[in-house]
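Note that one protein chain is taken out, while the other chains of the complex remain in position.
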Amino acid sequence: MGLTLYHFVALGAVLFCIGLYGAISKKNAVAVLMGIEIMLNAVNITLVGFSFFNTVKPYSTFLTGQIFAIFIITVAAAEAAVALAMIISIYRKRSTVDVGEIDMMRW
Amino acid sequence: MDVATLLFWIVAVILVGAALMVVMLRSVVHSALALVVVFGMAAGIYLLLNAEFIAIVQILIYAGAVTILILFALMLTRTENINRDSNPTNRLWWLALIICVLVGAGTILAVTISPHAVAVTGNGSGQIPANINNVVRIGQLLYSPSSYSYVLPFEIASLVLLVAIVGAIVIGREEDQ
Partner (left out) sequence: MALYYGSWLILFSPLFSFAVIVFGTRVWDLLSRPVKATAAQREEAHEESDIHYIKKEGPRGEEEVLEDDEDPKVPYLTMGAKASGYVAIVIVGLACIYSWILLLNTAGVISIAPPLPASGVTIFSYNWFVQPGGLVSYVITFRIDTLAIAMMTVVTTVSLLVYFYSQGYMENSAGYARFFAYLSLFTFSMLDIVFAANFLVIFIGWELVGLSSYLLIGFWINKAAKPAEDRPSPASAAIEAFIANRVGDVGFIIGIMILFANTGTFDFATLAGSGPHSVTHAFAGNLGLLTLAMILVFCGAIGKSAQVPLHVWLPSAMEGPTPVSALIHAATMVAAGVYMVARTYPLFLAAGPQALGVVAWVGAITAIFAATIALTQYDLKRILAFSTISQLGYMFVGLGVAGAEYGPGPGMFHLFTHAFFKALLFLGAGSVLHAMHHALHRETQDMRYMGGLAKFMPVTAITFLVATLAISGFPFFSGFFSKDTIIGLTFDRGDYALYIITLLTAGLTAFYMLRAYILTFGGKGGEFGGLWGGPYRGAAGVPGVPWGRLENDQGVAHEGTPHESPLTMTIPLVLLAIASIVAGYWFGFFSYVYPPAPVLNFGAILTDWKTWVGVLVSFIGLGWAYYLYCVVGWVAVGNVVYNNPLLNFLHRVTLHKYYVSEFYALLIRYGVLGLSHVEAAFDTYVVDGIVNGVAALVRGAGRDLRHVETGRVQAYMIGFFGGVAVLAILVFVLVTFVQ
């Protein structure tokens, strides 16, 4: 059968949806963050897959997907740090990490 | 089935299973540990795709730093029933399920059976000069000042990291009385 691009895209899609489910339906803020991390990883997998199966010349574009993945990893790490700092700060103020209770922007 | 395909399927199954465990386990600490497995398996996928540098970076950053961060956050936001039911789902989980299934199915179907999908993808690994490994290549693409490179995004990314560090410290510190 051999590996084709479709395998990796499908894998990425499945992972993305699992991560999306976790981000939408979890009450714990850290669990939501974990779902987001899964989503980012799914995107990374898809990008690197595209870069591997790339047939477009010139040579310099072959690894664009991997460069993209590097930057995503970087930014994801920074974002995880800041998000977790926020969660801790909210926990100190409200004694809860339930995202359903953080609704001060409601009508 | 050749070795690559077999490896792919093993890694993929473990990956997806671990991801499912992340979202379905009742204890959030167990979810965090499953997340480590997810990161690890993702690194395996990268190796299958000839992206050794990315795989190492994945282990270093994700499985190393991010996981520790998450565990520290869990420790600092400990609630009473941390091991019994600290990872509940909200009321609209069924709606989320439907949406996720639809999005996933839509994506997969669009790629596989749609007549507009690209018919042929080849394997571009044969076009890279053999004696340049992945790390060198990425280094060239990131830092090269003369030929085509991504040095500007690199510099900006470092700025982003700086801001994130300072921001995380500012947000996360305790208020002085």
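As written, the chain order gives the labels A and B, with residue 1 at the start of each chain.
The rule is simple: a contact is a pair of C-beta atoms (placed from the backbone, for glycine too) under 8 Å apart; a residue touches a chain by one contact, two chains touch by 3 or more.
Since the structure is predicted, the reported quantities are computational estimates derived from the model, not experimental observations.
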Residue of A:L11, A:I24, A:A69 or A:I90 touching the missing chain in the full complex: A:I24
Those residues of subunit B which, in the complete complex, touch the missing chain: 90, 92, 95-96, 98-100, 102-103, 105-107, 109-110, 113-116
Missing-partner contacts on subunit A, residue numbers: 20, 23-25, 32, 99-100, 102-107
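Please note the rule applied: only the chains that are shown with their structure count from here on.
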Intercentroid distance (Cα basis), subunit B paired with subunit A, Å: 6
Contact set on subunit B toward subunit A in their complex: 1-2, 4-5, 8, 12, 15-16, 19-20, 22-23, 28, 31-32, 35, 38-39, 42, 45-46, 48-51, 53-54, 57-58, 61-62, 65-66, 69-70, 72-74, 76-77, 79, 86-90, 92-93, 96-97, 99-101, 103-104, 107-108, 111-112, 120-125, 127-128, 134, 137-138, 141-142, 147-148, 150, 153, 157, 160-161, 163-165, 167-169, 171-172, 174
Of all residues in subunit A, those that touch subunit B in their complex: 1-11, 13-22, 24-31, 33-35, 37-38, 41, 44-45, 48-49, 51-55, 59-60, 62-63, 66-67, 69-71, 73-82, 84-89, 91-92, 97, 100
